[in-house]
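Missing here: one protein chain of the complex. Every other protein chain is in place.
For subunit A:
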Amino acid sequence: MAAIWSVLAQLLHIALILAAAPLLTGVVRWLKARMMGRRGPHPLQPVRDLTKLLRKRPVLAENASAISRAAPYVAVGAAMAAAALVPSFARGMVFAPLADLILVAGLLAVGRVAMALAGMDVGTQFGGLGAAREMSFAAIAEPALVIAALTLAILAGTTNLDAIAGAFREGGLGLRVSLGLALVALLAVAVAENARIPVDNPATHLELTMVHEAMILEASGRHLALWDYAAMLRLTLWLALLAAVFLPFGQAPSGSAPHVWVVGLLAWVVKMGGLALALAGFESAIAKMRVFRVPEFLGAALLLGLLGAVYLFVSTGLS
């Protein structure tokens, strides 16, 4: 019976993530508009945008290769696969043994490389500029992510996300300074990976300041819809990841029956709503950085992560 429940939970999780992705982006945009004193578009606006774009035939540059046509599918596929692995309302889903934090980082890298190559495909200035910046920022964000994973792996004994969530839910690890530092590092990485303020501005269309948008300037129609959807999935994935690791309360334990999921679902919605509110508040409160200040931002995240690991070594060494 438990096997059937785990398959059902996985299917429900995938459907939930796929549906939540555009909604979450819409909610964040709406909250930001509210905080800035605007009325803001309806939270369902991203869904309408996507369906509108899907109906349009894409226009490709004459010298675009198959990369331009294949890359958006690869990016969405990789983001979907990664999102399917991050636990949301229940643990012990059927893909749980696959859900490795480093694998998730690798799948996100697949999407990133696909996007960078698509940006370079036609040979325009901005595409190449965005690709160069995206890959460079990722080069600094990756060590911060791995160092945060180091702290989590030492505390939980594994890099499997499901097991980490379980260890933090039931292990009674309590509040730890290292965990807090790892959280800060992961938050900075999440901001950079999702091209949010202060690293990039998701609302900008000023070419000189943007990173993520610069790579998809040539995309249109269903390709643009796919790129947008991949970005939405990535945001959902990162918030779900933070919720699963650092806010594990309410998660249904593995092997539990559907009636336990209800609590988990409610908790997940509350957690994601809270994180969306925090993100909107953070983005409204601060300004975008200069591009070449971003390495300092991510470098600070890396150093905080290292500090957390070192603190852990020292504290466990003493005890």
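Worth a mention:
Assume a contact is a pair of C-beta atoms (placed from the backbone, for glycine too) under 8 Å apart; a residue touches a chain by one contact, two chains touch by 3 or more; residues count from 1.
Simple rule for what comes next: contacts and distances are computed from a predicted model.
The unshown chain of the complex is recorded in UniProt as "Hydrogenase 4 subunit B", chosen from "Hydrogenase 4 subunit B", "Carrier domain-containing protein", "Xanthine dehydrogenase family protein subunit M" or "ABC transporter permease". Touch with the chain omitted from the figure is made, among A:21, A:86 or A:138, by A:138. Checked against the full complex, the candidates A:28, A:153 or A:243 give a single residue touching the omitted chain, namely A:153. Counting the whole complex, the residues of subunit A in touch with the unshown chain are 51, 54-67, 69, 73-74, 76-78, 80-81, 84, 95, 97-98, 100, 102-103, 106-107, 109-110, 112-113, 116-117, 120-126, 128-129, 131-133, 135-143, 145-147, 149-150, 153-154, 157-160, 163, 207, 217-218, 221-222, 225-226, 291-292, 295, 302, 305-306, 309-310, 313-314, 317.
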